[in-house]
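Selected chains only, in their assembly positions.
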Amino acid sequence: MTSSRTTVDPKTRAGILAEAIPFIRRFAGCSIVIKFGGNALDGADEATALSSFAQDIVLLRSVGILPIVVHGGGPQIGVLMERLGKVPEFRDGLRVTDAETLDIARMVLVGKINRDIVGAINVHGPLAVGLSGEDAGFITAAARNPSLGFVGDVTAVDPTLIANLIAQGLVPVVATIGSDASGQAYNINADTVAGAIAEAIDSEKLIFLTDVVGILRDRSDIASLIQRLSADELEGLIREGIVGDGMIPKAAACLSAVRNGVKGAHILDGRITHAALLEILTEEGVGTMVTPK
Amino acid sequence: MTSSRTTVDPKTRAGILAEAIPFIRRFAGCSIVIKFGGNALDGADEATALSSFAQDIVLLRSVGILPIVVHGGGPQIGVLMERLGKVPEFRDGLRVTDAETLDIARMVLVGKINRDIVGAINVHGPLAVGLSGEDAGFITAAARNPSLGFVGDVTAVDPTLIANLIAQGLVPVVATIGSDASGQAYNINADTVAGAIAEAIDSEKLIFLTDVVGILRDRSDIASLIQRLSADELEGLIREGIVGDGMIPKAAACLSAVRNGVKGAHILDGRITHAALLEILTEEGVGTMVTPK
Amino acid sequence: MTSSRTTVDPKTRAGILAEAIPFIRRFAGCSIVIKFGGNALDGADEATALSSFAQDIVLLRSVGILPIVVHGGGPQIGVLMERLGKVPEFRDGLRVTDAETLDIARMVLVGKINRDIVGAINVHGPLAVGLSGEDAGFITAAARNPSLGFVGDVTAVDPTLIANLIAQGLVPVVATIGSDASGQAYNINADTVAGAIAEAIDSEKLIFLTDVVGILRDRSDIASLIQRLSADELEGLIREGIVGDGMIPKAAACLSAVRNGVKGAHILDGRITHAALLEILTEEGVGTMVTPK
């Protein structure tokens, strides 16, 4: 990080710290679920992006905010499948997850990406604990569609384990595998899991760090970014098709979250350095915020 | 499990339950570290062995004993390396662990074997929580020998996270990855980790479930099984070469454990169904017990 | 107790322990009120019966079940009255309890039988604490009928003292004397007290250890034992006179208990060794169970 010391005078520095007061005070003791996309870990700047993200998590935790990290890992799963010579099978455009694919997904999500995030945070101190939804059975899942194999939907989230870890001052990092009563594991969409956890633990905010600038009124025009909209307005945009494609799970999770007690859901551009920090601790937004009303 | 109902009369059944009293009372509230070998998961009866092991863990927990499971996974790591076309490199007879090998080891240990054990236990209820030594930085490691790459030794175990999970009634299942202050991960020998955890949490017992019958005075004669010996006697056997080879890390962990507060260390034949249960709750032993004196 | 070691193989032994899992887990942390009849202490095998009962109590406590013992002592009171030359007086078939009779009853119940039970349990460790309902005024009583003297009915049970002793890991052993606001003591039917305590402390089970095999459809035919019936069915049997005589206070206590939150009430044959243990920890019953529905 470029030192700001030589360029910013003491008074301005003090001012920036002092401006953060109302935000720090408002959110201290509040839990915030942050979905960190697998895309962010899949490029030239992977190490930098992860390190900057980890620093933000630690800063938020330092000032009493309680972050929970949820992550996916689609691209990385594909890479390992390919290396293992596993040919993906599709049905109605959706990938079929057979037992071996599930094993691969679980190894990548729980054994690789989750570990990398935990490690990046713990450089700053022993804060992060990796979890899969199978741990203490905290995410209960069911098959979405038997013909798709072990692709699951969330049926319940038990907040006890996460709440206990948070109470010990730790930062849970969640890989989005769930299991059913028979012990069968399922791979679940990470956006959906992030929303379900935010609801279950009465989270203050739900934040999606994505690789887009936010919700656009005109997808071809970045200047049409919507900075703030209500749940009803977002529902309208979905109906009209203005919000679509890959944004649907995020938008649906935002809608459900703010209608079930979460005070704000954010879709941010994770490519901006310290996006989460700036969104939470300063007045300027760097994406779209969905509010209950 | 074969029902015992038709073959055992009520008085005998009551007698067996009643005989377990002194053991249950003595060990209630005590933590017991159980090392579950990767070998046990690598055969025709894998599912049965895992299921029986999981049942024992749940029974022990049910009667107030606090098990911590530690597992390895050497054979399974080798399988995935082979599938990925990774040629193992050896130096002085020891496998070199480069960054990619470490990634593979971590995926297998944390993302596959650890998950399978957690899942098998959680069929009986949401009890197990998978951990890697990286979580909350609870296992600090250092390189054993730079020329071997990321093969680590334990430098410290912080018992806080495990103690907190136990206090919540949960069963930690530990994959033996550690990390250093810079966040670098290391693969560590699982026998060594089991012993280090047993010492750090003042465990009552340290139990190795192996694929041998125990320590033999004559390795060619199963009838020469030593049922009980002191730390000093074990040290003598190691010096004389009677205990050697693959038994060395286990024997060393037993020695260190009983000399640092653990009351008994056991090398059991994990191929016997319910070996841990019988060892802890009945008077008959099914292997070798090492005592402080 | 006859050792089962030589006659039962390890696998069967492990199986019997393992079968107890669901019961131990279901009842751990639950309180169970066990009425131990005075009759059981009044025969050739008194010492054996008491010792076996005490062992059961300790085993149940060891696995986290919270027993509360309630006892009567009619026969022994009669013996001491006779030795003291006190002639019993009856009115309408009921014994009149004057002040001296009450003193004798209290000495026998609180100073003899209660002490013997406490002593038998405490051979296994300092677990049992003897109580009379006068202690901390926890059983409030009122005269049943002034012409009968100090024969009382329960008007209230304050669960605080019992709950606190249980929370300290202790086993309350209750002699069924109550008192009114003026400090006057009353002798109360022990079956009734057992039921009232089970209701007041939200007990999981209420168990009567009797000298009969249970409720019989035909009192002359032991094979007509009813293993399980609902509260409504039991009420029917009482109306029809099929359940009568000495069974009435027990049956009434069972009825009231299961209709006020207790999940099951049992009338067992206390002459069977370890009857309570087998009833609670195995699937076979050894008497009659009354369920809410």
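A, B and C label the chains in the order they appear, each numbered from 1.
Methods note: a residue touches a chain if its C-beta (ideal position, glycine included) is under 8 Å from a C-beta of that chain, and two chains touch if they have at least 3 such contacts.
Please read these numbers as outputs of a predicted model, since none were measured by experiment.
Summary of assembly composition: all chains derive from one sequence, 3 are present in place, and the complete complex in the structure file consists of 6 copies.
We take it that only the chains that are shown with their structure count from here on.
A linear topology is adopted by the chain contact network, the touching chains following one after another without closure. Put simply, the chain closest to the centre of the protein, by Cα centroids, is B.
Its C-alpha atoms fitted onto subunit C, subunit A is found rotated by 120°, rounded in steps of 5.
The distance from the centre of subunit A to the centre of subunit B, with each centre set as the mean of the Cα atoms, comes to 35 Å.
A straight line joining the Cα centres of subunit A and subunit C is 57 Å long. Rounded to a whole number, the gap between the C-alpha centres of subunit B and subunit C is 45 angstrom. Listed for subunit B are residues 125, each touching two or more other chains.
Residues 83-84, 103, 106-112, 114-115, 118-120, 122-123, 125-132, 134-138, 158, 160-161, 164, 168, 170, 177, 179, 181-183, 185 of subunit B are the ones touching subunit A in the complex. For subunit C in complex with subunit B, the residues that touch the partner chain are 1-5, 7-8, 10-21, 24-25, 28, 55-56, 58-59, 62-64, 124-125, 272-274, 277-278, 281-284, 286.
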